[in-house]
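Left out: one protein chain. Kept in place: all the others.
Moving on, here comes chain A:
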Amino acid sequence: MTTTSGTAAATAQGAAPAVSFSGAVRTFGAVRAVDGVDLEITRGETVALLGRNGAGKSTAISLLLGLDDPDAGTVRLFGQEPERAVQAGLVGAMLQEGRPVRRVTVRELVTFVARQYPAPMPVAEALELAGITELAGRRADRLSGGQTQRVRFAVALVGDPALIVLDEPTAALDVEARRAFWASMRAYARRGHTVLFSTHYLEEADAHADRIVVIDHGRIVADGSGDELKRAAGGNLVSFDLAGHGTEGLARLPGVLAVEVRGDRALLRSEDSDATVIALAERGAIRGLEVTAASLETAFLALTSSDAASDGTPAGARAPAAPHSAAARRPAAAEHQAAAGDRCTEDPPAVDRAAEEPAADAARETV
């Protein structure tokens, strides 16, 4: 669409990347919320920061916006300190915990914010982009959740910043509101702006970002497009009914990376599903046999350790096939298996072996 003055201002800063973390660390007591993050986002990219609750997304965003300082390492926006970039009007953001400002109309609020920026877009345009033109005269504290969220989006974008940061923008939105929100976000990204959003919804990251950065325990564990992540996690899922038979030896079948039992069904994650299926056929274990491609969900679960699985991870992210963590990144295998107890892990050695498999290495390389 239009070349904006925000972008023009950014260009004036030279060709520095929009966002650059190098070795950034932020600890709170014993918790390393951000634990050595290196990340570069070039201008014009739309990037999703994907992770469970508590993975370090919000802390990373606080560092990024200069709301907090790293204990070690550096964070730069357009080649300068975050605080300076913010003061230069290069950044707009929608924070996670914001509640509506009271006793102002939507237009008053958005107009006020616009006037703080050196080269804002017209207020009417921002309201339109956020899809809240008809709410302009309403009081900001008397709107529905979805409307409030879009007002906050308008506040983030009205300054026409070169970089917009959205921290879990669609949490607590219903399906319809979510769709409307993403339509607005894409319209903004199409103007050539850099967008960074955090989410714990895999589908959102896959559908709306060019690039997904997976963060877990304060570290970046994967970085690439949705397809790349699926490939990195590797393998297909072969499942069949045990029909009362045991599971001995399944882990040693060709191609099998990990074995899991759900009720009377065995789930094998395999890097060579053909070989696995043939071997299963030889054993006669083919009742209800199914082969499915690895989903982003499987990839995500493989890339992140499972010890946080019970702390509010969206059900969709852990419900199906979770051949657990072939790509266990850390030596913390004990912690990892203990936490996975409810998954009825079969044959723990298989996990250890799997950790050395090429698929796991591939996953690591993308970091």
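As a working rule, contacts are C-beta pairs under 8 Å (C-beta built on N, C-alpha and C of every residue); 3 or more make two chains touch, one makes a residue touch a chain; residues count from 1.
What we mean here is this: contacts and distances are computed from a predicted model.
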{"item": "Per UniProt, the name of the complex member that is left out, chosen from \"Response regulator\", \"ABC transporter\", \"Tetratricopeptide repeat protein\" or \"Chemotaxis protein methyltransferase\"", "value": "\"ABC transporter\""}
{"item": "Residue among A:V25, A:V104 or A:L143 touching the omitted chain", "value": "A:V104"}
{"item": "Among A:L39, A:V113, A:L127 or A:A154, residue touching the chain not depicted", "value": "A:V113"}
{"item": "Contact residue for the chain not shown (choose from A:V19, A:L49, A:L65 or A:V106)", "value": "A:L65"}
{"item": "Residue of A:A93, A:L135 or A:I212 touching the missing chain in the full complex", "value": "A:A93"}
{"item": "Chain A, residues in touch with the chain not shown (by the definition above)", "value": "65-68, 86-89, 91-93, 95, 97-104, 108, 112-113, 115-118, 155, 159"}
